[in-house]
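Here it is, the structure, as structure tokens.
Complex shown without one protein chain; remaining protein chains in place.
Chain naming follows the written order as A and B, and within any one chain the residues start at number 1.
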Amino acid sequence: MISESVVELSRWQFAITAMYHFLFVPLTLGLSFLLAIMESVYVMTGKQIYRDMTKFWGKLFGINFALGVTTGLTMEFQFGTNWAYYSHYVGDVFGAPLAIEGLVAFFLESTMIGLFFFGWDRLSKVQHLAVTWLVALGSNFSALWILIANGWMQNPVGAYFNFETMRMEMDSFTEVLLNPVAQVKFVHTVSAGYVTGAIFVLAVSSYFMLRNRDIPFARRSFAIASAFGLASAISVIVLGDESGYEVGEVQKVKLAAIEAEWETHPAPAAFTVVGLPNEETMTTDYALKIPGALGLIATRSLDEEVTGIKDLVAHAEDRIRNGIVAYGLLEKLRNGEDTPENRAAFSEVSVDLGYGLLLKRYTEEVVDATEEQIKLAARDTIPKVAPMFWTFRVMVGAGFTMLLLFVLAFVFTAKRKVVQTRWLQWFALLSLPLPWIASEMGWFVAEFGRQPWAIGEILPTYVATSHLTETDLWMSLAGFIGLYTLFLVIEIYLMVKYIRKGPSALQTGRYHFEQNTATQGA
Amino acid sequence: MWYFAWILGVLLACSFGIINAMWLDAEEEQRADD
Partner (left out) sequence: MFDYETLRLVWWLLVGVLLIGFAIADGMDLGTAMMIPVLGKTDTERRVIINTIGPHWDGNQVWLITAGGAIFAAWPLVYATAFSGFYWAMLLVLFALFFRPVGFEYRSKKDSVAWRRNWDYALAVGSFVPSLVFGVAFGNLFLGVPFYFDEFTRPIYTGSFWALLNPFAIVCGLASVAMLALQGATWLQMRAGGEVQGRAQAMATLLGPVLAVLLAVAGAWLYYGIPGYEISSTVVGDAPSNPLSKTVTTTDNWFGNYTAYPILWALVAASVALPILTSLMAKMGKSGFAFTLSSLAIASIILMTGFTLFPFVMPSSTNLASALTLWDATSSALTLEIMFWVALFFVPIILGYTFWGYYKMWRRIEPEFIEQNSVSNY
């Protein structure tokens, strides 16, 4: 029997290390393109200030990137160290995009980043510009392959269960690649990264303007970020996640939980703006609803239903019963009764094998599961509604606030009134935490919403862990938290230090702190 | 194809950023000439 606390602790460790990694990734994704934009303007106009901008924002990029790399190492190791059964069960499909990410994207990004920092005097203008664009492309391709892997966890297409090897095996790489969930997730996630980069540049530029320092530097940075950010924010919201909820059972469950849709209502369903979801009574108290809106958003039609939680649970129950049959046949096949009849019968029900495995949490003897255990397992297929409901709303709220900021920033830039408009600068500066809040909430909705599955409808999280002890987990968790806290403090300290210095940190003699005193220490 | 939408979107967003900066600079130069 697997220990419940080992599963819990493994989940905490993964959640903490992944969310921590995701503090740095979005900024890399967005800032890399902003650097490429700045340097392109430099190469096209020959104006020194754009070279300085690329270098200064590049310094901040480097401080952030170092931790992105560090925490990314954990992600590469952790599937094996803590999710060994997962690694065996789906490595045939899930490992491929990870390995391709290294070969196709991460090599490119990492090699070019060294040339970006150290190649200013060794490369021609155009060569260096190409390097900067390749850094941006490399980091975005990285995101692409990682999200293909993650998209497959949400909606596992192009694979089948092979009882001889006791694992999932790929039967169509194209399907894995073109997985609709992966596609939507990729566009949504990288756009969120662009928004993060743009908000970062807007906020820091606003800080310079509020301090009346390096105005030409700040307003140009502000102009670039406002335009790039506006275009990206529109795409995050328009190309948002929602169309991904049409495919796969897990995505349907996620949608129902986000919207606290307990019942299946006649189409088109109403959208609950706010309310208090109640798990006990399976109702949402004090709900404020907009008639018809959810049906319209989720199904893009007026006559399709959005399935409610109660119906989804009933449906899961049916599939668990099927899963029990599949599990029984699997045991027979693996214990010497490998007959054509058993194979045929198994292939009929093997899609529900994962549902049978959900019972592992309650009994070792899946085939002898009681009615009550089946009911419990079926109820497990719905993630807790309240956290989903609220994190989603915080994410959307942050998203629309940022969109408003970009619209204002763009309009005021066009009217050439940014420098005089203090309240806008304050708005931008205070918005600095928003993209991180939104990204982390979005991550939570996607991954907590996937529970109880590690791989949607295939492999329950409960059975996916390594064979470790509680002590192992407590100690490694403490190690991660300790080191990560230390690094975060150092990173923020250096960020603040360099932001305060501003472009004077480049020691070119052209910026604020170098105007009065001729020399300043490094 | 969302991947295709991404290629278009990112090209658009980047050119949008480049144009906005060049526009600002062009205007500033004009003002300096007046």
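Here is the rule we go by: a residue touches a chain if its C-beta (ideal position, glycine included) is under 8 Å from a C-beta of that chain, and two chains touch if they have at least 3 such contacts.
Quick caveat, the model's predicted, so the values are computed rather than measured.
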item: Partner chains on view for the chain not depicted; value: A
item: Touching residue (missing chain; options A:5, A:48 or A:162); value: A:162
item: Identified contact with the non-displayed chain, of A:80, A:292 or A:452; value: A:80
item: Options A:43, A:98 or A:287, residue touching the unrepresented chain; value: A:98
item: Absent chain, residues of chain A that touch it; value: 62-63, 65-67, 69-70, 72-74, 76-77, 79-82, 84-88, 90-96, 98-104, 106-108, 110-115, 117-120, 122-123, 127, 162, 164-167, 169-171, 173, 334, 466-468, 472, 476, 479, 483, 487, 490-491, 494, 497-498, 505-507, 521-522
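Operating definition for what follows: only the chains that are shown with their structure count from here on.
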item: Separation of mean Cα positions, chain B and chain A [Å, integer]; value: 28
item: Residues of chain B defined as touching chain A within the complex; value: 1-3, 5-6, 9-10, 12-14, 16-22, 24-25, 27
item: Chain B-touching residues of chain A, taken from the complex the two chains share; value: 33-34, 36-38, 40-41, 44-45, 47, 50, 140, 144, 180, 183-184, 186-187, 190-191, 194, 219-220, 223-228, 230-232, 235, 239, 410, 413, 416
